[in-house]
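Structure first, commentary second.
Only a single protein chain was left out; the remaining protein chains are all shown in position.
Take a look at chain A:
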C-alpha cells in the first residue's frame, strides 16, 4: 500500500514532513562524510602517501552509501505509511560503523610516518 495517491497527488497520511526531515538528516551526514573524504584526499595530495588514497576513496564510497541508506529509509517510510515505520537498525549500525572506521583511519594517520 502506498501512502501516495496518484489521483489526488497527495500523501494519504502525514508521514511526509518528519520523513523529509529525516532524509535531510541522512543527507547532511553523507555530506559530513564527503568532507572527511575530501580532507583525506587533500592530505594524500600533500604528503603523497599511497596509503592515504585508499581510505580517501573508501570515504567517498561511505558518503554515497550513507545517502543511499537515507533514500532507502525515506522510500520505506513513505511506502509503508506512518503506521508501519520500524527502527532502521541496519542503516543506523552501518552509519556508526562507518564513522568509527573514519576515526580509526584518522587515529592511524596520527601515528607519525604514515
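Here are a few things to note about the model shown:
Keep in mind that, in the parts below, a contact is a pair of C-beta atoms (placed from the backbone, for glycine too) under 8 Å apart; a residue touches a chain by one contact, two chains touch by 3 or more; residues count from 1.
Here is the rule we go by: contacts and distances are computed from a predicted model.
Per UniProt, the protein behind the absent chain is "Putative membrane protein"; the candidates were "Acyl-CoA dehydrogenase", "RNA polymerase sigma factor CnrH", "Putative membrane protein" or "ABC transporter ATP-binding protein". Mapped onto chain A, the footprint of the missing chain covers residues 15, 18-19, 21-22, 25-26, 28-29, 32-33, 35-36, 39-40, 42-43, 46-47, 73, 77, 82-88, 92-93, 95-96, 99-100, 102-104, 106-107, 109-112.
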